[in-house]
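A protein chain is absent from this complex, but the other protein chains hold their places.
Moving on, here comes chain A:
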Amino acid sequence: MMAHRCAFQTIASPALTQREVEFTKSAWIAGLRPDQRGAQQLREVNVDFPLLSRDVSCVRCGGTIVTAAIACELVEPFPYRPKHGIIDFSVRQPYTERDSSAKTAELKKLTAFLERLIKGGGVVDTEGLCVLPGRRVWSISVDVTVLNDEGNVTDVAVWATVAVLLHYRRPELTIRGDSVILHPTHERDPVPLSIHHTPLSFSFAITMAPGDRNRLARGRRDSQEALEVVVDPTFAEATAASSSVVVAVNAEGQVCSVSKSEGSCIHLDEVNHCMETASLLAPHILSLIRDAMAAHDKRRQEALKRMFLWAQKRSGVTSEATEPEPAKKLKTET
């Protein structure tokens, strides 16, 4: 079972990894988690749009930091699909010498999962990205960069991708016959992408295989219950778990995707429990994304207002056309 896992990242020694695994399993048997979270409790999630432009989002979940960036251009479509736009995903991560060679395979699986979830799941309709059939379509490129990995990269990558797709605005078009006019952002307000639903994925770690749990239940007589399913596993928990399940639900509670690729067998009750827990957690993450979008819009409005104040001074709109003071802004966050 350990051969399927990646090498432990922050603690490179195999002995310490084994101690972490044993401690995690003991905590699960006692009904606790190593970092004192509840079984259905996420780590502290923070959604942010760090730049003034709308095309970069940054999501933090505990120590895991993932950045998603989007780019959009009018291009010629593929000849075999002339009425469909192009949407492309890629996941990259800075490589450290403590990573094993299975990291690239995991990133490829994550890219395939994102493609299945968002393109295959109908979140962005590629037919809606068509401008002129056979000649001009929109091409969207979403790049996910995992800056820091402390477990549960799949969920944070999906949240960052959904946040950047919801927040991005593409330029507006005017189509007259065969001519396409692309309006810059100062001429007309950009248009959001048409997002049909917002799937958010949640990873679950199954603590023990069914045979082990039955053997453990026979062995002990007390009424203390062991944890069976934990959400948002850290790296130590992902290493100690017997299998993992990824469930994606949207805001209406519909299940969009269930993925289980390795590990032991699991009960159908556990899958149902995962789906119910994900349905409970998805509105919280979506409200975080909406709040971050509203805060970013407010920040953009304030920046635009300051810019307009300077232009007002320069062009002499007010009666006293004074020299603007130097606007050196030093923002310090250590």
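Operating definition for what follows: a contact is a pair of C-beta atoms (placed from the backbone, for glycine too) under 8 Å apart; a residue touches a chain by one contact, two chains touch by 3 or more; residues count from 1.
Assume contacts and distances are computed from a predicted model.
S.K.: Write down which listed name, "tRNA-specific adenosine deaminase 2", "Ribosomal RNA processing protein 41B, putative", "Trafficking protein particle complex subunit" or "Dynein light chain roadblock", is the UniProt protein name of the chain that is not shown.
M.R.: Looking only at the record, the undisplayed chain corresponds to "Ribosomal RNA processing protein 41B, putative".
S.K.: With the missing chain put back, one of A:L16, A:A71 or A:I175 would touch it. Which one?
M.R.: A:A71
S.K.: Would you mind spotting which of A:L51, A:I181 or A:A217 touches the chain that isn't drawn?
M.R.: Residue touching the chain left out of view: A:L51.
S.K.: For the chain that's not shown, point to the residue among A:L16, A:A105 or A:L147 touching it.
M.R.: A:L147
S.K.: Residues on chain A that touch the omitted chain in the whole complex?
M.R.: Answer for chain A: residues 9-10, 50-53, 55-56, 63, 65, 67, 69-73, 75-79, 86, 88, 90, 92, 94-97, 139-141, 143, 145, 147-150, 307, 310-311, 314, 321, 323-324, 326-334 touch the chain left out.
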